[in-house]
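Structure in structure tokens, see below.
Yeah, one chain of the complex is gone here, protein chain that is, but the others are all in their spots.
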Amino acid sequence: MSVPAADLLASAPAQDLRAGAAPRARGWLRNLEIAVPGTVLVVLLFFCFIWPLVYHVPDPTVGNLFQVNLPLWSPGHILGTDTVGYDIMSRILYGGRVSFEVAAAVQLIGLVFGGLFGMVAAYRGGWTEAVMMRILDVFIAFPSLVLVLAIADSLGPSETHVIWALSAFSIPAFARVSRAATLRLRDQPFVVAARLAGTKTWRIMLRHLTPNIAPQMLTFSLLGASLTIILEGALDFLGYGIPAPTATWGNMIATGESFISVYPRLVIVPSIFLLVTSICLNMMGDGLRARWGVR
Amino acid sequence: MRPKTCFRRNARPSALRLSSVILATVVAVILAGCGSSKPSSSTPSSSAPKHGGSLTVLEGDSFAGSWPGLDPATDTDGAANMSYMDAIYGELFELTAGGKETGDLATGYSFTNGGKTVNITLRQGVKFSDGSPFNAAAVVWNWKRDLAGNCSCKPVFIGTPVIAQTGTYSLSITLSYVDAPFINALQGDIFNWIASPTAVQKMGEKAFAIKPVGAGPFTVVSDVPDSLLALKRNPNYWQPGLPYLNSLTFKPVSSDETALTAMDSGAGQAYEGMSTPQLVSSFKAKFQTTAEPSTSPYDIQLNTKIAPFNNIKAREAIYYATDAALLDKSLFGDTYPVGESFTAPAGLFYEQTVPGYITYDLAKAKALVKSLGGLSFTLGTISVPTATELNEAIQTEWQAAGMKVTLASWDLTGLIAQFEGGKWQSMLQTAGAYDPGTGVGVCFRFCSTSPFTGVFSTTLNGLLLGAAGTVNQAQRKALYDQAAEYIAKNADGPFLFPIAGYNIADHGVGGPGLTTPLPVTDVNPEILWQYVYNNG
Partner (left out) sequence: MNISVPVQPARWPGSAFVRRLASSPTVRVSARRLLSAIPVLWGVTLLAFLLLNALPGDAASALLGIDATPAEIRSFSIKLHLNEPLWTRYGHWLAGVVTGNLGTSLASPQSVVSIIASRLPVTLELVIYALVLTFVVSVPLAVVCARWPRGIIDRICLVLSMASLSTAPYVLGLLLVIVFAVHWSIFPAIGYTALSTSLTGNLDTMTLPSIVLAIPLIGFYTRFLRADLLEQMQSEDYVVTARAKGVSEWRILTRHVLRNSFIGLLTVIGLNLATLIGATVIVEQIFSLPGIGYELLNAISNRDVPVVEGIVLVFGITVVLVNLLTDLLYGVLDPRIRHVRSRS
């Protein structure tokens, strides 16, 4: 499902559908395109990971039964409390932690395994490549949500399982990107020269190919992180993700859905955080791509 | 020992048979409800029922709103689909106001042979909607077919019951033991619904499940499983002048919220089993809201076989640390009757207080936890919003007493696996039924013969099974009272309160069970569709 951007990138043929699509600004505006989402992300990361260490934030899974359903801006509960007296701000922060952790882990797994897979396929070429790419086609044929849902359900609900399930979509996506990037490099003079000089394959991959495809992989991992956060939320929302009462944005939205007409803020607050995070990741990815001239 | 007594009715736990077992005991309470002591019918319709008109009823799709097929012998969701089944097949016995089992297609029953034989007489001159006669032969044929099938929905008996036709309109069933709740247990059970044998044979089971034929007040016009069931008035219904409605349609909705907007937009005129307490006021503002009388209270099961709850001190700490009244107040606005036993106001044998029951005392709880050197464990439940929400609040209370509580929730299959594994420590569940002796009654949670118990006491087994085997009501009550005291004395697990579901109806719509409360028997509230009308 979901954010077609990265999903489409995952399923798109090697050439990039979005390249050249964005009108590019100049000068300060261009810097802003990266600086604004970058700053927002840093602030979010700071509050999710550092703030609870330096300042007392209520436990996200210990409620106060005498303070249920407090509205926004209540003293001590800046975003109010939910139906069982959990502090919403605290759940947003700890939920953000989970989102970022899962996104980072899934991107890392995709980067390492998918990146290697794609690189090997492109570098070896021929039948090896054909077979490897057909395997990827199989994974990409399934809508990512459906694939992830089926795996997550079989594995059972936990954060680690969610990470593995989401990797089932991130690995093939990274493999495609890495293959496309490697293909462009394979016959470049410096690679050919290294090969002719008798450099070992793994060394060529490590020393010559990896640094050159890194920008592409990094920008892609930002777009992928955005999708991962949304997919993870979808799993939670449908009840196949990280089990409640663990604070995650998806769980918060799912719980709030039951009272949407009475307490719409229970859905709106986590939705805003989810939306802002995923927009910022996408903008960063896009902005860096343009700046580095990555196709 | 009669190992399966506890499971008598609908009691085969199966992932597919979502309705009957754990779901019945937990979801039942949530979705269909169990009673509140304050049945609040906001505006009872006073006008006399008019004939004609149509009614669209919404059903929550996580429970009643999904129906694989509507043949009693194969409908794995039978109990959950009670409304549809009742409308199409009618019932042998129906539950009427005050909790009386009254004959519908049957006229009466008696126990003979020391209680082991149940004799049933049937109404004469009734015809199935296909014109074939409704008689004892048809009932016997149905019951034998039910038992011969391998549906997880079939009733479970110890040994093979002997079913015999004793006259054109009378039959008997003989068991190897006394089954006092036999008639009460028919509610929501596939034995209560009689299919037309002629139609089954003519159409074949598959086709019959989609377009069933019974002797109830309505007949099927179109049936798209899980999405739409349209019924129309049965012109040959045995009660003259009934049903009131010309057509009755059932539609699933995904949640209470969606039901609210659906009713707002006129997509439905009634909604069965609204279970989000926070939405009651929204519904009340626009519709008639009737609290379903409840029969099954929430209880916290403690696994007395393993640590930490094999220690009675730890169990007592749980009692002291649990403030049921506060839970009711914070989460549900002080709506439900807090109780101390497995019975609820609308059920049989109700007692609100139990001698020796340990009540909330935080200081004592803290002291006990301290003397135990801390208490940490997992509290589980089924992954249904109200249950998980309640668990979160309970966790908060217990943590105040110094316990370390981890929460977990599973879907039905996962929950069954937990009980199978025997490693669970505590569970939020519901116990009880309209008749505590029926399938998802008390034995289900408290007899050591049940796989879903944390209590392993032959004394308690004896009390509960003894009660189920006693036809005399006064003697039965005495046994249940003793059982409740025994549970309290051993601190086997505290009881909270039954959470009521609500039936919602447009103004002008009315009927027994829908706008006037009828006890919830097993899972769903009974609604007597033949008397339901829409004057609006």
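Going by the order they are written in, the chains are A and B; count residues from 1 in each one.
Everything below uses one rule, namely that contacts are C-beta pairs under 8 Å (C-beta built on N, C-alpha and C of every residue); 3 or more make two chains touch, one makes a residue touch a chain.
For clarity, every value in this text was computed on a predicted model and none was experimentally measured.
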**Request:** Return the single residue from A:V40, A:A150, A:L183 or A:A214 that touches the missing chain.
**Result:** A:A150
**Asked** Out of B:P72, B:G188 or B:P252, which touches the unshown chain?
**Response** B:P252
**Asked** Thinking of the whole complex, not just what is shown, which of B:G131, B:G159, B:P225 or B:P355 touches the missing chain?
**Response** B:P225
**Request:** Among B:V221, B:A262, B:I312 or B:A325, single out the residue that touches the unshown chain.
**Result:** B:A262
**Asked** Tell me, which residues in subunit A touch the chain that this view leaves out?
**Response** 1-5, 7-8, 11-12, 17-23, 130, 134-135, 137-147, 149-151, 153-155, 226, 230, 233-234, 237-238, 240, 250, 253, 257, 260-261, 264, 267-268, 271, 274-275, 278-279, 281-283, 286
**Prompt:** When the complex is taken as a whole, what residues of subunit B touch the one chain not shown?
**Reply:** 4, 7, 11-18, 21, 61, 66, 68-69, 71, 74, 76-77, 150, 152, 156, 205-206, 209, 224-227, 251-254, 257-258, 261-262, 264-265, 267, 411, 413, 416-417, 419-420, 451-452
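In this section, only the chains that are shown with their structure count from here on.
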**Prompt:** Just curious, how far off is subunit B from subunit A if you go by their C-alpha centres, in Å?
**Reply:** 44
**Request:** State the interface residues of subunit A toward subunit B in the complex, per the touch definition above.
**Result:** 61-66, 68, 83-86, 156, 239, 243-245, 255, 257-263
**Message:** Give the list of subunit B residues in touch with subunit A in this complex.
**Reply:** 255-257, 260-261, 276, 278-279, 282, 326-327, 330-331, 383, 385, 388-389, 391-393, 395-397, 399, 407-409, 411, 414
